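As structure tokens, the structure follows; a few thoughts come after it.
With one protein chain withheld, the remaining protein chains of the complex are depicted in position.
In order of appearance the chains are A, B and C, and numbering begins at 1 in each one.
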Amino acid sequence: MLEQIVSRYNYWIYIILILIGFYGMMAKNNLLKKLIGMNIFQWALILYYVSIGAKKGGTVPILSEEAGSPFEHLKAIQCVNPLPHVLMLTAIVVGVATTGIALALLIIIYRRYGTLEEDEIIEELRR
Amino acid sequence: MISKWEDLIIETLCRFLIPFMQTYSLYVLVHGHSSPGGGFQGGCIMAACFILLVIAYDLNEAKKRFKEKINVIFCSLGVFIYAGTGWACLLLGGNFLDYGKLSLILPTDPIKARYYGMASIETGVEITVMAIMVSIFWDLVTGGKHEEALEEENARADCK
Amino acid sequence: MIGKIVSILIAIFAASALLIGVKDFPKWADPNQPASLHVSPRYIEKTVEETAVPNMVTSVLADYRGYDTMFETSVIFTAGIAVMMFLRRPHK
Partner (left out) sequence: MISHQFPVLIVVTPLILSFFVNVVGWWDKRYCVPIVFVALSVSLFSAIGALEAVIKHGGPIHYHLGNWQPPWGIEYVIDYLNTPILVAIAFISILVLIFSQRSIEKELPESKIPQFYTLFLLNVTGLLGITVTGDAFNLYVLLEIASFSAYAIIGIGERGADFSAFRYVIFGTIGACAYLLGVGYLYIVTGSLNMADLHHLLPKLYYSRAVLVGMAFFLVGVGIKMGIFPFHTWMPDAYTYAPSTVSALLAPLFTKVGAYVMIRLLFTIFEPSFSIKLYPVAEILGWIAAAGIVFACVMALAQSDLKRMFCYLIVGEMGYILIGIASANRLGLTGAILHIINDMFMMACLFTVAGAIMYKTGDRNIYRFRYLHRKMPITLGVFVVGALSVVGVPPMCGFFSKWYLILGTIEAKKWILLGVLLASSLVNAILFFRVIENAYLEPRGEHAFAHDGGHPSISLDEVPWSMLIPMLMIAAGIILLGIFSGVIIKHIIQFAVPASF
């Protein structure tokens, strides 16, 4: 069990982060806190993907041109996997965009109802 | 936040800093092919210096340097450069985004043409990211009112 | 209060479902995990040969999976337009 945790600790951490984010999204009454929970949720996913790309002993996935001509001899095992990094660049952008839209919505909501508490807004809407 | 601070140190420091930030942003863009960097990162740095301008001076000063109309055009222009590069490849007889086909109009071989194709799309990404980040910042910080919000804030400051 | 307990339970349920999957994962940073063996080696070994760009992240981002990046830029564009539409007052 301990070996299971230690050898995959990144994945355990990401699941704990997802737990926190998910709880924040579901349970918090304040819409801004919900948004923060959503951000934690998204960044947890990014941690997960970047963990997939890691390789023990791997270096950054950028070739340096100074050291002779190392291009031909490079083996896949020497570099970390660049694909998850690329995917996560996309996910980061998506996260930023979601936050932007949600913040704009929150500004409108606050202007219209004068509060960000969910139950108060629902009460206001019922009226 | 968007009104004038009138702090000499901050203003001078920003006037000194912003050109270097912009140069650095272009450096990050251009060296994205051989070192960490690229369009997104460069665009964010470029947007950061316009945001710094708003914080150090005021919104009017920033809008004088980066007009709203130009901002709207830039938002579309960047993605248009990206998609347009893809269309150029398509019109030259390749698949969409097949940069190798750009060698027909560029004086290079197909492999090197991919390098230039990527440079072109990274530029597009930088332009869009910069314009959109600045636009989102303006809208969020003033609640979409822009100059109106500035006047309100100044009026409030005068009352005090 | 009940809502909070229910959401804790749902969150724990989701997390434990994720944990069940983790048991079958390859070890962290294992050079021989499937993700490092199947598609990515070509990106690492052939990037200069095929695209003349030494930064693999850039070459994958802009070339091999450039189509994703185009839509990623469009996502930013969408968000910008959305914020503009929500908040911006009519132009004078």
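Quick note on the criterion: a residue touches a chain if its C-beta (ideal position, glycine included) is under 8 Å from a C-beta of that chain, and two chains touch if they have at least 3 such contacts.
Bear in mind the structure is a predicted one, so any value in this text is a computation, not a measurement.
K.L.:
Just list which of the chains on display the missing one touches.
P.N.:
Taking every chain of the complex into account, the missing one touches A, B, C.
K.L.:
Where the complex has a chain not shown, which of B:Val30, B:Ile73, B:Leu106 or B:Leu140 is the residue touching it?
P.N.:
Counting the whole complex, the residue in contact with the absent chain is B:Ile73.
K.L.:
Touching the absent chain: which residues on chain A qualify?
P.N.:
So the residues of chain A touching the missing chain come out as 22, 25, 31, 34, 38, 41-42, 45, 48-49, 52, 83-84, 87, 90-91, 94, 97-98, 101-102, 105-106, 108-109, 112-113, 121-122, 125.
K.L.:
At which residues does chain C meet the chain that is not included here?
P.N.:
17-18, 20-26, 33-40, 42-43, 63-68, 70-72, 74-75, 77-79, 81-82, 84-86, 88-91
K.L.:
In the complete complex, the non-displayed chain touches which residues of chain B?
P.N.:
Residues touching the hidden chain, for chain B, are 69, 72-73, 75-77, 79-80, 83-84, 86-87, 90, 93-100.
Just so it is clear, only the chains that are shown with their structure count from here on.
K.L.:
Using mean C-alpha positions as chain centres, tell me how far chain A is from chain B in Å, no decimals.
P.N.:
Spacing between the chain centres: roughly 24 Å.
K.L.:
Between chain A and chain C, what is the gap in Å from one C-alpha centre to the other?
P.N.:
Centre separation, chain A to chain C: 9 Å.
K.L.:
Of all the residues in chain C, which ones touch at least 2 other chains?
P.N.:
49, 54-55, 57, 61, 69, 73, 76, 79-80, 83, 86-87
K.L.:
Going by the touch rule set out above, which residues of chain B reach two or more other chains?
P.N.:
In chain B, residues 34-36, 136, 139-140, 143-144 touch at least two other chains, as defined above.
K.L.:
Please name which positions on chain B make contact with chain C in the complex.
P.N.:
Chain B reaches chain C through residues 32-36, 38, 68, 75-76, 78-79, 82-83, 86, 96-97, 99, 111-112, 114-115, 117-118, 121-122, 124-125, 128-129, 131-132, 135-136, 139-140, 143-146, 148.
K.L.:
Name, in rising order, each residue of chain C that touches chain B in their complex.
P.N.:
Checking each residue of chain C against chain B gives 49-55, 57-59, 61-63, 66-67, 69-70, 73-74, 76-77, 79-81, 83-84, 86-89, 91.
K.L.:
Tell me, which parts of chain B touch chain A in their complex?
P.N.:
34-36, 40, 136, 139-140, 143-144
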